[in-house]
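For this view, one protein chain was removed and the others were kept in their places.
Let's turn to chain A:
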């Protein structure tokens, strides 16, 4: 199980040395260590337990006198009830989130990786000035620019559109910066070999650099997709009409509704998390690698 994770491989030799146990303190015995970790893990899992329990219960059981550990009858019917509810177009909001998060990821990777490569590798005498102009945007917190951005996007007539949801978020100075740092460390020999074969920068980039950087691209893609799927403030501002809501905005609207139907709210939340749990389980390797490599999230 542990061998699938690259990080563990790195530390495996260390595990043989006895002094390793002293790392971080010999304060705790091995049993104590596992008890502490186990308790912490249980606390971290409680919200997931509640989510699954409530999503598959009836409202009577959720609001019942005594805490029920699990629903007596698992209510799979909650799923179809949620999708057939007409007050919130839940399926539509899921679809919107999928489209927005996917196009957001593709766009960010394309635009930011090209720029990062240009800044890292293509000789141009003002490249440094351009780089500082990109770095400067990191000083201004992105969430703070939402008012003027909204004004700009609404004057373009992009409110309630995919364009308005996606395009303004593509130009992440931070992702560009991370790609630049990564490409600075890319082995130059590979590119030089490609150029000897008669490829220009463009050709070398697509045929040599990108195919040899797929791990890094995967890591960036995972982080970007999660951020895109979970984004709230911007979709809230842009999505005025329920048909253009993302799933996060829909969830938020459930909380402020006058009528609260618990099992449906929790089922909706569970379904909104499910795609990410899959992304997480299958791509965790890249995610961990990406975070560890870059040190910082986008």
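Everything that follows uses one rule, which is that a contact is a pair of C-beta atoms (placed from the backbone, for glycine too) under 8 Å apart; a residue touches a chain by one contact, two chains touch by 3 or more; residues count from 1.
Operating definition for what follows: contacts and distances are computed from a predicted model.
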Missing chain's UniProt protein name, "Thiolase domain-containing protein", "Cytochrome c oxidase subunit 1", "Sugar ABC transporter permease" or "FeoA family protein"? "Sugar ABC transporter permease"
Of A:74, A:91, A:214 or A:292, which residue touches the hidden chain? A:292
For the chain that's not shown, point to the residue among A:79, A:106 or A:167 touching it. A:167
Residue among A:64, A:157 or A:211 that touches the chain left out of view: A:64
Of A:77, A:187 or A:203, the residue in touch with the unshown chain: A:203
Mind listing the chain A residues that contact the chain we can't see here? 1-2, 4-5, 7-8, 10-11, 14-15, 17, 19-28, 30, 33-34, 36-37, 40-41, 44-48, 50-51, 54, 62-65, 67, 111-112, 114-115, 117-119, 121-124, 127, 130, 133-134, 137, 139-141, 143-152, 155, 167-168, 170-171, 173, 176, 181, 185, 188, 192, 195-196, 198, 200-203, 205, 226, 229-230, 232-233, 236-237, 248, 251-252, 254-256, 260, 262, 265-266, 269, 272-273, 276-277, 279-280, 284, 288, 291-297
